[in-house]
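Note that this complex is displayed minus one protein chain, with the remaining chains in position.
Chain naming follows the written order as A, B and C, and within any one chain the residues start at number 1.
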Amino acid sequence: MTLSTTPELTEETRRSLLNTMVLIRTYEEAIRREYYADKMPAFDIGAGLVPGEMHLSAGQEPVAAGICAHLTADDALTATHRPHHVAIAKGVALRPMTAEIFGREDGFGHGRGGHMHLFDPSNHFSCSGIIAEGLPPALGQAFAFKRQGNNRVAVAVTGEGAANQGAFHESLNLSALWKLPVIFVVEDNDWGISVPRSESTSVTSNAVRAAAYGMPGVRVENNSVEAVYAAGGEAVARARSGGGPTLIEVHTLRLWGHFEGDAEGYRPELKSVPDHDPIPRYRDELLQAGWLSTEQFQAMQDRAVEQVEDAIQFAKASPAPNPSEHLNYVFSEGVNS
Amino acid sequence: MTLSTTPELTEETRRSLLNTMVLIRTYEEAIRREYYADKMPAFDIGAGLVPGEMHLSAGQEPVAAGICAHLTADDALTATHRPHHVAIAKGVALRPMTAEIFGREDGFGHGRGGHMHLFDPSNHFSCSGIIAEGLPPALGQAFAFKRQGNNRVAVAVTGEGAANQGAFHESLNLSALWKLPVIFVVEDNDWGISVPRSESTSVTSNAVRAAAYGMPGVRVENNSVEAVYAAGGEAVARARSGGGPTLIEVHTLRLWGHFEGDAEGYRPELKSVPDHDPIPRYRDELLQAGWLSTEQFQAMQDRAVEQVEDAIQFAKASPAPNPSEHLNYVFSEGVNS
Amino acid sequence: MTTAPTSTNQSVTLPVEPEPGRRKLSTAKAMQEVISQRMTRDESVFVIGEDVGPYGGIFSSTTGLIDQFGPERVMDTPISETAFIGLGIGAAVEGMRPVVELMFADFFGVCMDQIYNHMAKIHFESGGNVKVPMVLMMATGGGYSDGAQHSQCLWGTFAHLPGMKVVVPSNPYDAKGLMAAAIDSDDPVVFMFHKGIMGLGWMAKNSRAIGAVPEEEYVVPIGKSRVAREGTDVTIVTLSLSVHHSLDVAEKLEADGISVEVIDLRSLVPLDRDAIVRSVTKTGRLIVVDEDYQSFGLSGEVIAVVAEHDASLLTSVSRVCVPDVPIPYARELESTVLPTPARIEAAVREAVSR
Partner (left out) sequence: MTTAPTSTNQSVTLPVEPEPGRRKLSTAKAMQEVISQRMTRDESVFVIGEDVGPYGGIFSSTTGLIDQFGPERVMDTPISETAFIGLGIGAAVEGMRPVVELMFADFFGVCMDQIYNHMAKIHFESGGNVKVPMVLMMATGGGYSDGAQHSQCLWGTFAHLPGMKVVVPSNPYDAKGLMAAAIDSDDPVVFMFHKGIMGLGWMAKNSRAIGAVPEEEYVVPIGKSRVAREGTDVTIVTLSLSVHHSLDVAEKLEADGISVEVIDLRSLVPLDRDAIVRSVTKTGRLIVVDEDYQSFGLSGEVIAVVAEHDASLLTSVSRVCVPDVPIPYARELESTVLPTPARIEAAVREAVSR
């Protein structure tokens, strides 16, 4: 399988895309390791240093890397229950993010939020665990940017399962109507937990749904980071220049379970899934074309491990929140009810 | 303006369509009369024999007549806050319906429901005042019919404003996916209360939204009862034969205010609205073509007045619900909480 | 997010509850006035919702604003409550101060996730780093035969879920001052106005729906109740339109030598627990009058607050609420389930007879 590479990309951009993907994967592997470290042999979801549900994004790195390459810290992005890859690609700092995932005081939310509720105001990054409900707030961020008269944009990421939720429809209509600078990114990984796309979605491509709102829609096949990059570039440019919203669906891959601990009995082709891993594929392509050396790749990996392990050390060293402060942060002035 | 008449229609069918429209209009005019009768000179929404909000359907008769001509009492229909026209066309009995609108004991809901909550089980007719939320239950009725293995269908009627609500999207997707025998009818009367279609909807025709679900979509222009009849016939036949759902949007006309008492300051072209009244237009067309005589039309009107006034008399003669029974009907066995 | 405030709010501090003066306004006009004043002063305030533009709000909460501020700052939305309430949240997160109207409280079911899982929780989940300074206003209440889906109060439903303030004014003066406080608040505020207190020309109203309101801006602090009438025999704890019914009853019963104290809560969250306890301590009798459903709501909470303080204050306690039945359409039935003056009067007479 060859990727449709975009001729005008520089070697550097290509390496940078790969680098982002490598950093994400390194992160997800490390979180996975930490997640299971103290839950075995009898898996207990609430036990260990990283408790609760854990939705990792391995395989979906091309979406994050390709879209976020066009964004700055001033742009906004809302993510889902599966937020790490886009957070990292968006430039969210690994230390406070990881501390939050570990439920520590130095986390973004002082341990109140957790892995599905990461808020980085300096990056205008946020996420939510309720399906498709991250879309409407992105509209408001885009609305504020438009009112400010600058060219900042908002990206709303969601899954293909989420595209059947009412909030999806309402958000696309309103953003098209008000010509808001939003990019809707649908990550089609073929599954919504155990439900295959064919049993959730009445059409084969969500891109066709863009026509229902008079907005451009594009489907990127093959989990190709360069094709995502191209589609994202066009959409972001359109939004920045006042051209309104775009819908991008990317056919991507959920390499692991829906959440950690998912036995995936419902996914018969599970064994062949790793063959489609986008990272070795892209790496080999760049190596073959001479755009990447083995040393460069090794350095990428080393740097990624270093950053990730630093963040994990930081998280582990951070204190737990003080239980006596359990009533804080409900309201800004401190009253509760 | 001429209507696109459907050649194969019999004279009788044409007269029957007109007859339904005349009955509906007669009904709405009578309700309007009764509604205002004891609210003047100072309009008080809660006063009089018919209190509360009142959404009348004058101008939208072609939709009701054209669609319901294909339905029997065994088919289901869910309507909106503006339910009278489709109720009447569906064959709902005028006496208990009117008694309910007057809040009387002999009404369908013993006075509990009112004008937005008419339930006629023998006709599988219901309505709801929450925008687009009448659609999902229609799916369930269609689902039950499908499971029963008969060829009954469910029709879900809604406004063009409602087509921007999340429930619309979810319902279309699920019905297409499960090939449910549903017909979605969008009444595009150009307005959602005071908001024109152009300020609510990002596309000019909701029929194009059908493509987002892989279902057939058709837009009927010009408020033509015969074109509605044709589109409805096709859609109902498709649903009955297992072909799944269809979306029909009809460009219709809200002849009066959103609700009674609406001054319509927002509708500048108000004065020209009556010129587009579909009933005199269709009547003249049939008269001109020789498919209707003046006597026949007069008889239609007389019969309509008779039926409607009978229903109103019935309602007025019906006792008010007994206040001591105010806790009834919460649960079937009588406990409340 | 908090890094990009666009607020041009020049406010220092507004006077707190000044003398009402002599100018009379309806509650609707008082709301329009204060929203207009805040919009004038603060570019970051804008108004969105269904029919808030040329129509001016179905219950006149926004009349005239579009003429004054134009369609850039007063926008009609599609019927997409989830999308436009979410839009308000996102704009608030970026430093704006949206005033969003949900036409009827009854419609919360189509958009509650944005309200309670997002608007109300983002500040907490972010450990205080992201603020959502937004007002979500909505009409509540029945009494004019609008049926089971358009007559509900539902404030108990909002108040039960943490993270949003819940404000329920009863009169024009409070509506203006509480709306100013709501727009100023860095926290999300649900502002629930009963249709019967708006002073609408087309709906029967209590005469107190029109009252004295200062022209200048001021705040009524959120979380402080008001003694709407002092009395010594019975405490009625109530809010919204029921305050007026209670005052009517209190006036009537004065002739019979029964002295009724009426506490207007003004907000459910925060709940002025001290004021409740203080009044019941004085009168020794408690009646909660609430147009919301009786069980699992405000009325139980008020009683529990007193019980936790001192249960001996509850030797006389009763509730006048909607008895856990949907609001019926027929006038004869609706007036039976609503907390009418007749029911309130009966409850007071019963209380003092014990």
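Everything below uses one rule, namely that a contact is a pair of C-beta atoms (placed from the backbone, for glycine too) under 8 Å apart; a residue touches a chain by one contact, two chains touch by 3 or more.
The shown structure was predicted, so the numbers you read here are calculated from the model rather than taken from an experiment.
For the omitted chain, the shown partners it touches in the full complex are A, B, C. Interface note: of A:Ile45, A:Ala73 or A:Ala93, the residue touching the hidden chain in the full complex is A:Ile45. Note that of C:Val317, C:Leu338 or C:Val352, the residue touching the chain absent from this view is C:Val317. For the chain left out of this panel, the touching residue among B:Pro51, B:Pro83 or B:Gly111 is B:Gly111.
Touch with the chain that is not drawn comes from one residue among C:Val16, C:Ala307 or C:Ala342, which is C:Ala307.
The chain not shown here touches chain C at positions 82, 106-117, 120-121, 124-125, 147-149, 156-157, 159-163, 268-269, 271, 292-293, 295-304, 306-308, 311-315, 317-319, 324-326, 328.
Not every partner is drawn; the one left out touches chain B at residues 76, 78, 107-113, 117, 119, 121-122, 124, 126, 128, 130, 133, 135-145, 147-148, 154, 166-167, 170-171, 173-174, 177, 328-333, 335-337.
On the side of chain A, the interface with the absent chain consists of residues 42-47, 51-53, 100, 103-104, 109, 111-117, 128-133, 161-162, 164-167, 192-195, 199-201, 261, 265-266, 320-323, 325-327, 330, 336-337, using the contact rule stated above.
Just so we're on the same page, only the chains that are shown with their structure count from here on.
Mean C-alpha positions place chain A and chain B at a centre distance of 45 Å.
With centres taken as mean Cα positions, chain C sits 40 Å from chain A. Work out the mean CA point of chain B and of chain C, and you get 36 Å between them. Contacts with at least two other chains are made by residues 77-78, 80, 82, 110 of chain C. Within chain B, contacts with two or more other chains are made by residues 164-167, 199-201.
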